[in-house]
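Excluded from the complex is one protein chain; the other protein chains are retained at their positions.
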Amino acid sequence: MAEIVATNQTILVVGGGISGMTAALEAAECGKHVILVEKTPSIGGRIGQLYRYFPKLCHPTCGLEINLKRLRGNKNLRLLTMTEVADVQGQAGNYTVTLKTQPRFINENCTACGACGEAVKAEFADEHNYGLGKRKGAYLPNAMAYPQRYVLDPRIIGTADAEAAKAACKFNAIDLDMQVETKTLTVGAIIWATGWRPFDASKIQPYGYDRYPNVITSVEFERLADPHGPTGGKLLRPSDGKEAKNVAFIQCAGSRDRNYLKHCSRICCMASLKQATYVREKFADAGDVSIYYIDIRAIDRIDDFHQKVKADPKVKFIKSKVAKIEQDKVGNPVVHGVDTEGYTRYATAHDLVVLAIGMEPSVAANNFPIKVKVNESGFIEQDEANGAIFAAGCSSDALDVNRAVQSATASALRAIQVINRVAGTEG
Amino acid sequence: MGDMNVVKVEAYRNSFLKEVEANVEGGQWVKMCMQCGVCSGSCPLGSAWDHPPQELFMMIRAGKREEVLTSSSMWMCTSCYNCIVRCPRDLPITHIMHGLAHYAERLGLAPKNQPTRKFAKLFWNNLVKKGRVNELKLGVALYFMNGLVEGIKTALKMAPLGLNMLKTKRMNPLEYVGGHGIKDAAGLQAILKKARAIELAKAKKA
Amino acid sequence: MAKREYSFYPGCSSQKAASASNYQVSVNAMCDELDIKLNEIPDWNCCSASIGYAEGGELPRLALSARNMALSEKFNPGQDIVATCAACWLATRETKDRLNHEDALMKETNEALAAAGLKVAANQKVRHMVEVLIEDIGYEEMGKHVKKPLEGLKIAGYVGCQTNRPFGIDGESFENPKYLDKLVATLGAEPIENYEKKVQCCGGALAFSEPVKSQAMIKDIIEAAYDGGADMIVTPCPVCQMNVEVYQDQINAKYKTKFKMPVVYYSTLMAVAYGKSDKQAGLDGQIIKATQLEAITRR
Partner (left out) sequence: MADVKIGAYICKGCGIGERLDAKQMMQVASRDAKAHLVREHEFLCNAEGVQMIKNDIANEGVNRVAICACSRRSKTDAFNFEGVAITRGNIREGVIWVRPNTEEARETTQEMAEDYVRMAVIEAKFMTPPSKNTEAKYDRTILVVGGGVSGMTSAIEAAKAGYPVHIVEKASALGGNAANFLRRVPQKSPYANPEDSGVAGLIKAIQADSKIKVHLNSTITRTSGAPGRFAVDITTESGATATEHFGAIVQATGFHDYDANKLPELGYGKSPNVVTQLELEKMAKAANGAVLKTKDGKEIKSVVFVQCAGQRSSKEGHLPYCSGHCCSTSIKQAMYFKDQNPTIDTNVIYSDLRTPGTGGEEFYRSGQRKGVTFTKGVVSEVVNGSDGLDVKFKDLILNQDVVEKADLVVLATGMIANSGVNIDEVKQDEPGEWKSSPESVLNLSYRQGKDIPLLKHGFNDSHFICFPYETRRTGIYTTGPVRRPMDLLQAQEDATGAALKAIQSIESAAQGLAVHPRVGDLSFPSFRREGCTQCKRCTVECPFGAIDEDEQRFPVFNESRCRRCGTCMGACPVRVISFENYSVDTVGQQLKNINIPEEFEEKPRILVLACENDAYPALDMAAMRKIEYSAWARIIPVRCLGSVNLIWLTDALNSGYDGVVMMGCQKGENYQCHFVKGSEIAQVRMSKVDDTLKTLNLEVERVATYEVAITDIERAPRLINDMAEAVKKVGLSPFKF
């Protein structure tokens, strides 16, 4: 790997999702030197796994394309994938960070021609599709992957598949001897943008995510709707591949609940409203949507999207926290509870139940490489005690994309303030 | 006990919520309900409730004192604790239901012919007397709680069951005259008397 | 290995010739095999179960359990209190938890107990027998004692409410606890994996006061066991056992079903698997005979 230059005027951005990418680009486009590290083999994070954004219903990959173009063209920005921050020492204006890079087993020669993918037989659960489909042991993480370079799954190393991949590559791009690399750098400020992960739905035992195949999470539903997803964009339910025309969305699946996540995850109501439009778009009047909710949190000017979906007679809103899901004999999930407006008990069968799953910070409170102040839910607080470590996006709170980008842009300035102070150019 | 009701009505003229907070076990939790309805949906006998728990909480906040305390709803609680474990706000709903039932009972507002209420009374009296429950006496009393004629009918209906219990030595007819009990029944009664006194003193203050 | 000793709270239903006397018999056999010594709390009283609240109210109800704890502390100091009855365990454990967290309640309770010259510190752990089995003995050890594996039996693990909620067994979920299934497997039988009604309420005390409503629920519990292909139901709770077993004739009459599903205690299964006799296993206490278990004891 080429030499990496970093000084105490360098900004380290941790996490290559929309927040990290934004923070890194915004800072770099101010002329600052930035190193962006991403744990997985390509950048884009969770937004790359979304089919559409609310409320515009535009495609996240569209903005991603712009950001990738910004990134490719920026000489101030250095991207390191498959890299994590193992350790951080020091203080504002002078941190020593230790980065650990996992072997990709494929070097810069890769042209993404796909020959190795064809040669390898082993298949693994596809992370990009939240495990809903399979990918090869030599793979391009997704169609928008940047760097546009294949990866060998470490599980095939030492098997005949690895040799087959190597033999298939005409460009000498496969290096089976790659090792974990550790390097130590000096940086002046750190933007922490490790984002969120979906709450583990199997913990919500009354909803039987671990027992019923047709109870899925909202992030998984995004993959079903996406043409790049496991069903090629068809809304087919997992148990039998039947079209999921009658879909229930359960709000606060994990959120606003002291049993799981105490906080409100903010995005889930809007995500379900958005996903309701997928069902209606794919099946027209044969599509039926039920949204079970406590409060619909369509905050500020995007409430009009809520109103629009609400006006659709095929989308029903039931003010109720679902008590329990069971499965009937034909595999339909049956949703039980009480409609609190008028107190009618329901036991309604749907083709598919989508849990509007809550967000929790990707990095657990006790897992940061350096001590940072977090709140009760594990999100990083803006606090003097954190020195020049600034949270961006969903490391700081449950945020939608718009707010995450705001937060990331703000964090870029906070980091620049430190860098300029170090450089003595703050005036 | 009726006097107590008058006293309470006077004391909390405007706020049934405050009355519940001060007098009902777990009552201080009522205000924390966020009206999600998961308790009502989780209740195994939910369909039998005139007002499921969440609605009772809302009624308490809305000051519907009479309706709440004379309701048979909370007497439908089977103590299955489904509501407690699913409540997103940590409300001890089972206990609040018990507390409401007890408070209604204490004020003399509980529905007179509510079978669970009657059974509870029989159970408690049975227990206090000897310190342990005498299942047979309790059972017989239960059959006759709705009067002699009903009791004979019930007893006849239940006879095969009793016979089964007898056959398997899980019921002892001799227990009706003697049966289990603790040695220090007097001590237990003293404890209960004292506990009741402490509670009454607090209730008067509240 | 030294004998494990516990302060034992048997509860009313386990008394001689009471509704769960057979439970106690099988527990004794099981403990004997596993080298568990149960030291009965002298002069224990009723906990008032889940029905004492209405007449008793808060403090008197809690005082009942506090008295038992006080006696246990006095006579069986340093031992965990173990109950076999779900209601007994729940009432005692709730009292302990509240006494530990509420200073005012602790004061008032001791004031009441003083009337009988007693004092409670609430410093003994309160445990259900199945916790002892899982945590102190372990499945592996339980399996080692099996002499007559319950081969070929399909058993639905009916956990019910009060051993499961609100406290439950550590590491198990409220909706799909698996310890009975694991135990069944340990004993060589086949658990019904997708037993839909394993935590359905049987009505509890309301089986007496609201028989129609309760029996409707009991019907579902038995039906789901049949649907899963079960030969019998196993349960850790005397109320569950009684409610699910004894009303089957009445349910059959009302719903035109043909239920004849034996309902046994886990301790009965264990005693049988451990090679005990019908009598030691409490099988003579079955109203609906567990003939397949009887066949095993005779093997």
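Structure notes:
Each chain gets a letter, A, B and C, in the order it is written, and its residues are counted from 1.
The working rule: a residue touches a chain if its C-beta (ideal position, glycine included) is under 8 Å from a C-beta of that chain, and two chains touch if they have at least 3 such contacts.
Since the structure is predicted, the reported quantities are computational estimates derived from the model, not experimental observations.
Touched by the hidden chain within the whole complex are the displayed chains A, B.
Within the entire complex, the positions of chain A that touch the omitted partner chain are 18, 22, 25-26, 29-31, 47, 51, 53, 56-67, 69-70, 72-74, 108-109, 111-114, 140, 143-144, 147-148, 170-171, 226-228, 232-233, 256, 262-264, 266, 295-301, 303-304, 307, 319, 340-343, 375-377, 379, 381-383, 397-399, 401-403, 405-410, 412-414, 416-417, 420, 425-427.
Although one chain is not displayed, chain B still touches it through residues 14-15, 17, 31-32, 34-35, 54-55, 58-59, 61-62, 89.
Following the convention adopted for this analysis, only the chains that are shown with their structure count from here on.
Because contacts link each chain to all the remaining chains, their graph is best described as complete.
Which two chains touch most often is answered by the contact tally, and the pair is B-C.
Of all chains present, the one whose mean CA position sits nearest the global mean of protein CA atoms is C.
Centroid distances from chain A, each centroid being the mean of CA atoms, peak for B.
Inter-chain centre distance (chain A to chain B, centres taken as mean C-alpha positions): 50 Å. Averaging Cα coordinates per chain places chain B and chain C 23 Å apart. In this assembly, the C-alpha centroid of chain A lies 46 Å from the C-alpha centroid of chain C. Shown for chain B are the residues that touch two or more other chains, namely 82, 85-86.
Among all residues of chain C, those that touch two or more other chains are 174.
Residues of chain A touching chain B in their complex: 206, 252, 256-259, 294, 319-324, 336-340, 343, 345. Partner chain A is touched in their complex by these residues of chain B: 34-38, 40-42, 46-47, 52, 54-55, 82, 85-86, 88-90. Residues 25, 44-45, 48, 75-76, 78-82, 84-86, 94-95, 98-99, 101-102, 105-106, 110, 115-121, 123-125, 127, 131-133, 135, 139, 142, 157, 160-161, 164-165, 167-172, 175, 180, 182-184, 187-188, 190-196, 198-199 of chain B are the ones that touch chain C when the two sit in their complex.
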